[in-house]
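With one protein chain held back, the other chains of the complex are shown just where they sit.
For chain A:
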Amino acid sequence: MTASLDGAVADPERFATVFDAHYEEIRRYIGRRLDLDVAEDLAAETFLVAFRRRHSFDASRGGVRPWLYGIATRLVGRHRRAEVRRYRALARSGPPQDDDGHDQRIVERVSAGVTVRGLSAALAGLSRGERDVVLLVAYGGLTYDEVAAALGVANGTVASRLSRARTKLRDSLGVEL
């Protein structure tokens, strides 16, 4: 489906299909990196930028998804301090055990011994470039080639950033990701 939308990008009529197919996932990607209010705005901005630049979209340099993720990632980059603050806040507090008497059962997501707190602290310790490649792979499910296309960097750069990030995350969390 992604490939079939490549030709829809330049056509204003068919751009709606691109929006319908990818808005939710771009919003979710940004919303997992920044506060939701900001993410809502940046998701909209991502598609406005894409719409304005639709004529310069080059399918041969990657598909629609990497292109959109690339725009979104650059917009997130303008808020990198806010993103790091968010990770640090999560690392400090984590999910609360109780919430002012709300007796809902609260669950801290734990998988393979990795907690929100630990992982947030580890993500805060990555450089911007390292975090971008990790989260494009983790949240966007992009391949290395697609990450390279999204960020406009060489495949080797993606590989070296991921390698460094993996080492830092392993040292911080004590498990291999």
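To be clear about the criterion, a contact is a pair of C-beta atoms (placed from the backbone, for glycine too) under 8 Å apart; a residue touches a chain by one contact, two chains touch by 3 or more; residues count from 1.
The criterion applied here is as follows: contacts and distances are computed from a predicted model.
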item	value
Complex member absent from the view - protein name from UniProt, among "cytochrome-c oxidase", "Ger(X)C family germination protein", "Amino acid/amide ABC transporter membrane protein 1 (HAAT family)" or "CU044_5270 family protein"	"CU044_5270 family protein"
For chain A, the residues touching the chain missing from this view	1, 4, 12, 15-17, 19-21, 23-24, 27-28, 31-32, 35-37, 39-41, 43-45, 47-48, 51-52, 89-90, 93-96, 99-112, 114-116, 119-120, 123, 134-135, 137-139, 141, 175, 177
